[in-house]
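The other protein chains are all here in position, but one chain of the complex has been omitted.
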Amino acid sequence: MRERIRAAGHDVVGYDPRPEISDAASLAELVEKLAAPRVVWVMVPSGVTEDIIDQLGGLLSAGDIVIDGGNSKFTDDGPRAERLGALGIGYMDVGVSGGVWGITNGYALMVGGEKQHVDHCMPIFEALKPAGEFGFAHAGPVGAGHYSKMVHNGIEYGLMHAYAEGYELLKASELVHNVPEVFKSWREGSVVKSWLLDLLDRALDEDPELANIKGYAEDTGEGRWTVEEGIRLAVPMNVIAASLFARFTSRQEDSPAIKAVAALRNQFGGHAVKR
Amino acid sequence: MRERIRAAGHDVVGYDPRPEISDAASLAELVEKLAAPRVVWVMVPSGVTEDIIDQLGGLLSAGDIVIDGGNSKFTDDGPRAERLGALGIGYMDVGVSGGVWGITNGYALMVGGEKQHVDHCMPIFEALKPAGEFGFAHAGPVGAGHYSKMVHNGIEYGLMHAYAEGYELLKASELVHNVPEVFKSWREGSVVKSWLLDLLDRALDEDPELANIKGYAEDTGEGRWTVEEGIRLAVPMNVIAASLFARFTSRQEDSPAIKAVAALRNQFGGHAVKR
Amino acid sequence: MRERIRAAGHDVVGYDPRPEISDAASLAELVEKLAAPRVVWVMVPSGVTEDIIDQLGGLLSAGDIVIDGGNSKFTDDGPRAERLGALGIGYMDVGVSGGVWGITNGYALMVGGEKQHVDHCMPIFEALKPAGEFGFAHAGPVGAGHYSKMVHNGIEYGLMHAYAEGYELLKASELVHNVPEVFKSWREGSVVKSWLLDLLDRALDEDPELANIKGYAEDTGEGRWTVEEGIRLAVPMNVIAASLFARFTSRQEDSPAIKAVAALRNQFGGHAVKR
Partner (left out) sequence: MRERIRAAGHDVVGYDPRPEISDAASLAELVEKLAAPRVVWVMVPSGVTEDIIDQLGGLLSAGDIVIDGGNSKFTDDGPRAERLGALGIGYMDVGVSGGVWGITNGYALMVGGEKQHVDHCMPIFEALKPAGEFGFAHAGPVGAGHYSKMVHNGIEYGLMHAYAEGYELLKASELVHNVPEVFKSWREGSVVKSWLLDLLDRALDEDPELANIKGYAEDTGEGRWTVEEGIRLAVPMNVIAASLFARFTSRQEDSPAIKAVAALRNQFGGHAVKR
């Protein structure tokens, strides 16, 4: 992301614990190197975000702004904004999508925060977002950026699993002999064309049978939070929840639930069980 | 079932290809040994039902009745009734529940057919069903018996899976140390008490960790037909379908769908895949 | 519940804000009326449980025991036990199932707490539980009782919805003319027999078409917590989640999600939308 902002003509000072890619020896030095009013974009693993932001609270001055561009849970944003706000420091949460492709394509940005802070940082957002009218939204107050990103990722779970079910069915079919070609055909002209479809086609080009990939998928938090929010707000989440549960299942060596089902079938019907 | 009918004082002649448990050497001899008007109860693996019924059509006389007590698909019943009806032979379909416990408990019977045939065979149904007011229904015309049994089994899939999910969650919990005891406690006084729960408790008595059972479950047709009927009639079947799909998943060595999900995650996020 | 405990020969002093059914004018008087070591069973709407328990902490003495028999969330139990424990007061959480039928049938009890407290209160549990070997479990430490009850209720959601889907399919079928009779037939001899089935039969006796009941169902917390716990522990919860989501849907006047689906169909296919 540093590259895209620099390419837009801004000065950027980056800090990373690995000296070889860091522009500053410490957070404190990073703050020193920036002229006030500073904007500090935090993009760190979610486990350390809270700590970094509190450190920044001690280093920055009134009028500075902290942006969390990582995948924090939206419920963390309000308390952070309050803690920093008490010191006169602004806070925005920015959901960032784009993955490893963002450097070239630009990143979609969903921002939560006060209008004055958004306006102040707009040049940075302009540098990061894709050219054109899309790729940026001021979604609402503090928290709305991470919330939007969370829902974005929840949708992503559902989209991926819809393609995945179709893939599995085509593979199982006796009629369709050329599954990768069928996916490729959908990339233009079809109703299901999408960037994810392009990527699936790319994966099938590299490995037409996906022979080198195990059916094992992690999940990273946003999918869970999306379903939890659905539960909190009484919003039915059948598709996204099913996508999430399928990942859970993929990581099980054996299913305790199906053990119970098999035990029951054995009890009432004398059906053989696998041992 | 022969035992329960005989115990009720009826003459029964049984035919089975295995001579050691058969009362007749052939279907023809079975028919000969019965006095008209005959009632022939067919209970054979679904693959051979059609053939047996057609053989019976050639051996029986007008006024006789054929009952299919197996797990035929309900759509087979109408055509059979027509074929036999053209010969003056009656036909009823009877869904039979009870599993290996039916000999002692009695079998729940769901009957499809004409009222006159049901009335004629009522003594047999009385012998087979449990004592008391429950365990028998004349569900409707030919086909309604197997239809009701199909739905019964579809419900059974959902019930089993609800207990199974609860079982898995209790097993995963850090707090509940005594999962079999908890299931046992529900057998009286609780809202979830049921015969299936009794059986699950019995299975946990035999093997408290279900350590000797693999998480692998077959399905036998009725669950699939139930969901297909839901689709035909636009009836949402989320629970029963999910129970069915979980069995499908349990039989897969690896999931092609999750391979596709893992491939996608690798493509856009650089997430590591398992190989 | 007071009736069952009194019937077992114990002295019970009940407090309720409604004087006409209360044995004491206040919590303080209730505590006074009991001889130490006291056992106080709290069974109040979940919104006020926390407050009542804290009041009791101020009124009781070391050696007394507080039992929460309401539907508290299991995560509340540990902190309560700690607060009371600091005063020398014991705490147990008891999940209670049985609904309005418990007075006659006994209540299934799932207990979380220390063994010494469980042993001390066993006579009360004996009075409340159904006669016989079932209906009681010491599930684990503090929290395990409410946890077990939560899972019990989650299972209950799934069971109810499995019957409900079967009911809807039978109603939609062209073949099954006598849906209430079919449910009645399952009450004995069938694999799906259960207390819930008995109740559904009872409801159909009262109103064979369920004509006087709207398809609208509340949910009361435990179903949500069950799915949330499934998410936390990576346990797939397809059936219970689907049952929960169906209740959410039942309470919507219109579905924003389906509005979006209809809008999309209109955009790409020119499919008519309902306005």
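Letters A, B and C mark the chains as written, and numbering starts fresh at 1 in each.
Basically, a residue touches a chain if its C-beta (ideal position, glycine included) is under 8 Å from a C-beta of that chain, and two chains touch if they have at least 3 such contacts.
Given the structure is predicted, the values throughout are model-derived calculations rather than measurements.
K.L.:
The complex has one chain that is not drawn here; which of the drawn chains does it touch?
P.N.:
Those shown chains that the absent chain touches are A, B, C.
K.L.:
For the chain left off this view, which of A:Y107, A:F248 or A:F268 is in contact with it?
P.N.:
In the complete complex, the chain left out is touched by residue A:Y107.
K.L.:
Which one, C:V42, C:I155, C:L200 or C:I231, makes contact with the chain that was left out?
P.N.:
The single option touching the absent chain is C:L200.
K.L.:
Among C:H146, C:H161 or C:R187, which residue is in touch with the absent chain?
P.N.:
For the chain that is not drawn, the touching residue is C:H161.
K.L.:
Determine which one of A:K129, A:R224 or A:K259 touches the chain that has been left out.
P.N.:
Among A:K129, A:R224 or A:K259, only A:K129 touches the chain that is not shown.
K.L.:
If the hidden chain were put back, which residues of chain C would touch it?
P.N.:
Counting only chain C, the missing chain is touched by 99-101, 160-161, 163-165, 167-168, 171-172, 196, 199-200, 202-204, 207, 210, 212-218, 238, 242, 246-247, 249-250, 252, 254-271, 273-275.
K.L.:
List the residues of chain A that touch the chain left out of this view.
P.N.:
Its contact residues with the unshown chain are 74, 97-99, 102, 105-110, 112, 129-130, 132-141, 143-144, 147-148, 151-159, 161-163, 165-166, 168-170, 172-173, 175-178, 181-182, 184-197, 226, 229-230, 233-240, 242-243, 245-246.
K.L.:
With the missing chain put back, which residues of chain B would touch it? List them for me.
P.N.:
Counting over the whole complex, chain B touches the hidden chain at residues 191, 224, 227-228, 230-232, 234-238, 241-242, 244-246, 248-249, 251, 255, 257, 268.
Definition applied: only the chains that are shown with their structure count from here on.
K.L.:
Averaging the CA atoms per chain, pick out the one whose centre lands closest to the mean of every protein CA shown.
P.N.:
Centroid comparison flags C as closest.
K.L.:
Just grab the chain with the largest centre-to-centre distance to chain A, centres being mean Cα coordinates.
P.N.:
The most distant chain relative to chain A turns out to be B.
K.L.:
From the C-alpha centre of chain B to that of chain C, how far is it in Å?
P.N.:
31
K.L.:
How many angstrom between the C-alpha centroids of chain B and chain A?
P.N.:
Using C-alpha averages as centres, the distance is 46 Å.
K.L.:
Counting in whole Å, what is the centre-to-centre distance of chain A and chain C, each centre being its mean C-alpha position?
P.N.:
37
K.L.:
What are the residues of chain C that contact at least two other chains?
P.N.:
Each of 191, 230, 234-238, 242, 245-246 in chain C touches at least two other chains.
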